[in-house]
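Complex shown without one protein chain; remaining protein chains in place.
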Amino acid sequence: MGEPIVREFRAMSLITLTTDFGSASPYVAAMKGVILSVNPAVAIHDLSHAIPPQDVKHAAQFLAGGVPFYPPKTIHVCVVDPGVGSDRAILLAEAGGQVLLAPDNGCLTEVLAALSDRPVVRRVAERRFWRPTVSATFHGRDIFAPVAAHLSLGVPPADMGPVATAWVTLSPPEMRKGLNQVAGEVMFVDGFGNLITNIPAESVTRQPGGLKIGKDWRTRFSWVRTYSDAAPGTVVALVSSDGRLELAVAQGNAAKVLHATVGTGVTLVFPSAKEAG
Amino acid sequence: MGEPIVREFRAMSLITLTTDFGSASPYVAAMKGVILSVNPAVAIHDLSHAIPPQDVKHAAQFLAGGVPFYPPKTIHVCVVDPGVGSDRAILLAEAGGQVLLAPDNGCLTEVLAALSDRPVVRRVAERRFWRPTVSATFHGRDIFAPVAAHLSLGVPPADMGPVATAWVTLSPPEMRKGLNQVAGEVMFVDGFGNLITNIPAESVTRQPGGLKIGKDWRTRFSWVRTYSDAAPGTVVALVSSDGRLELAVAQGNAAKVLHATVGTGVTLVFPSAKEAG
Partner (left out) sequence: MGEPIVREFRAMSLITLTTDFGSASPYVAAMKGVILSVNPAVAIHDLSHAIPPQDVKHAAQFLAGGVPFYPPKTIHVCVVDPGVGSDRAILLAEAGGQVLLAPDNGCLTEVLAALSDRPVVRRVAERRFWRPTVSATFHGRDIFAPVAAHLSLGVPPADMGPVATAWVTLSPPEMRKGLNQVAGEVMFVDGFGNLITNIPAESVTRQPGGLKIGKDWRTRFSWVRTYSDAAPGTVVALVSSDGRLELAVAQGNAAKVLHATVGTGVTLVFPSAKEAG
């Protein structure tokens, strides 16, 4: 009678997938097939397969925005991997209860920082959990998928490879805070065209003032609590759902209207400085 | 020995997700994480995350086309929510066996009409089922997701908030039917560019006649049973899979060929009227 219980336990295992494979190629399908061939009862949840190709920074922001909300022991697989087949390592990280599997290219930078001061990071090395033949261009199918599936069956992370002492970390973009101004940049553009910056909400005061986006000063904008607090088309500044300065256009697309993208500089000037300047 | 049975019951719970979040932003990922943190065994089914941003009408057509086919007690979450963070209500509706959770902006109009004459609609108000901190811009993560997850665990809808007596309903677009003609408009453009109108199939006779799309008369078109009944490139009129007048281009894209979109007027004139006119 014990067998149903064991199966049930496996059914509770969760694997999430985040890739830049797009939706018309069979690569995601192949990864899911390999995972399910090892553990047919695992629940696979698609996070995104629309990370822009090879965009490690986008992946880093994406993972930090999604992964922390999952139940403990969820296994998150990220394959945004321009260095596939090279000697770049594959990392297996445990942090804040989450388990992450990703190439060693910096895409875990923000999520590890958000989850824990002391992540345990390993280099995936134990070939007996890989597919017997490993291609040079598709480690998602040949290494990431079977490793994740074995983890979902209860194989301990320690069996997958040795602890790593160093890994690639993306340098955070500069954020300068002065007495009367704060300057940062756009870190992420979401599907609505909202601009999420690297300026923490607590660094800004909700006061009238100057706003520089890229090279253009913008004096007409409103501080709001949420998008619908302003008339459609208004440029608004608000606190994002993850606690950062966000610039948006009410019922519109700020990235298009403000000609902004990831890396565009954002400067807020508070009143006294503006009067002085 | 009872526990596996209880778990099994939870595994049968189904939640569907429909949003305008797009696929490259972490918002869907965050919602799934919150749901699974409350109920790790629930099955989550993506319906769409490609509803055009803030397009409540599109969401309304979409839900009516998909939701009625689900097994009873499925929990459908729709987050197309331009009014997020305002005083707009969040509705929890029970209709025809389905359970729906959506902002009170009209997106449930068609699906409630299709499911039941007497939906039971509540205002979501009971904060103990929400995330402890609720952001002003992401109720999908902070309210919709945890409420849906608690419903999937068996919390009764009545625990979520009081019965509502009024809610926002979209006005149906005008449909005029005369002796020899019927006039309506395009309600939905599907992924093939097929144009689904608000003209019920029983209002039209399959006879040669005039067809006006937008401002242009089109005399050359064929009544068909299915797309492949006409040569590629032919403009065809047929009964859609949900029983409405549909205009299509065989093996082509009617929206592009006919320069039509949602709201474009469609008039059918039957032979006698045309002779008379």
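For reference, chains read A and B in written order, and residue numbers begin at 1 within each chain.
The rule is short, and it goes like this: contacts are C-beta pairs under 8 Å (C-beta built on N, C-alpha and C of every residue); 3 or more make two chains touch, one makes a residue touch a chain.
Everything numeric in this text was worked out from a predicted model, so none of it was measured.
Q: Would you indicate which residue among B:G66, B:P173 or B:G210 is in contact with the undisplayed chain?
A: Checking each option in B:G66, B:P173 or B:G210, the one touching the absent chain turns out to be B:G66.
Q: Looking at A:L36, A:A125 or A:V155, which residue reaches the missing chain?
A: Per the contact definition at the top, the residue touching the missing chain is A:L36.
Q: Extract the touching residues of subunit B with respect to the undisplayed chain.
A: For subunit B, the residues touching the absent chain are 1, 4-5, 8, 11-12, 14, 16, 18, 23, 43, 45-52, 58, 61-71, 74, 190-192, 225-229, 238-241, 246, 251, 253.
Q: To test your reading of the contact rule: which positions on subunit A touch the chain that is missing from view?
A: Subunit A touches the missing chain through residues 1, 3-4, 7-8, 11, 20-30, 32-34, 36-37, 40-41, 43-44, 46, 53-54, 82-86, 135-138, 141-142.
One rule holds for everything that comes next: only the chains that are shown with their structure count from here on.
Q: Any idea how many Å lie between the Cα centroids of subunit A and subunit B?
A: Going by mean C-alpha positions, subunit A sits 30 Å from subunit B.
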